[in-house]
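Yeah, one chain of the complex is gone here, protein chain that is, but the others are all in their spots.
Moving on, here comes chain A:
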Amino acid sequence: MSESFSTSAGPSGRGRLSAAARADLAGLKARHPEAFRLSPRNRAMVILVPLAIIAVAFGAMVALDFSLIRILNGLSRLGRFAVLMMPPAPEGRFFVFLGALGETLGIAFLGTLTAALLAFPVAFLAARNVIPNIFVHFGTRRAFDVIRSVDTLIWALMWINVVGLGPFAGVLAMACSDFGSFGKLFSEAIEATDGKASEGIAASGGSRVHQVRFGLVPGVLPVIASQVLYYFETNTRSATIIGIVGAGGVGIYLTELIRVLELKQVAFLILMILVTVAIIDFISTRLRLAIIGNKKIV
């Protein structure tokens, strides 16, 4: 870098770099051969990976009985469905629907809240930077995985057998499956904090508990709050589903009305759900942005 600076350059300096590079092409290729060709391994990857994906996708389509003809044949039925839905009408059951929708919202709210409250303390046990003991944090983590791998719908079927049909089973189901998801998300958020704040607390003579309380919690709380709100948004949508197995909410009406082909009411109910979800999304997005200070959180 210490060569002398020539001061001769004028506007003609533009293009000088490419001219020099062209003149020295042979030299550059000799000095950096690897920059001018794809390595055989990379070349193979570029061709083989997409081919493998296409092959697996094709195989899966054959195995799962994909058929364009069946879609085309069914298309007319889909059209008839759409016609029967027009115009959407509550046909006198608006308040029944409204009550059920309120129940769905209640399930989503209580389920998310319970899951978050239970998962918050346990998540610290699963964080490597809080509990260095591998048996504890690894064990907690696998426990979260097991709970999470069972879908909300399955949890609902189980809880219905324990506490009977109705929204209470729905809340328990939602709390269970989200407990697993929250545990994983929270502990990852805790691990993603950098240790500088905790180090500062430790250096001032703080205990482990102090380090967690003042070094970690203020950093992760906004992230966790934002994740909980996001889950409340999605749970409002998925709470409509668990009603189908009898765990409360609008789901039961949806299944029944589709079965008896009351499609105008189905259309109306779907519109009601749409509006509710949009309102929840709007409020929750605002809250989340306010909490995290307009910064994007992964």
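As a working rule, contacts are C-beta pairs under 8 Å (C-beta built on N, C-alpha and C of every residue); 3 or more make two chains touch, one makes a residue touch a chain; residues count from 1.
We take it that contacts and distances are computed from a predicted model.
Peer 1: Which name from "Phosphonate transport system ATP-binding protein", "Tetrathionate reductase", "Thiamine biosynthesis protein ThiF" or "Cation acetate symporter" does UniProt give the chain that's left off?
Peer 2: UniProt lists the chain left out of the view as "Phosphonate transport system ATP-binding protein".
Peer 1: If the hidden chain were put back, which residues of chain A would touch it?
Peer 2: Spelled out for chain A, the touching residues are 1-2, 5-7, 9-18, 20-22, 24-25, 28-29, 31-32, 34-36.
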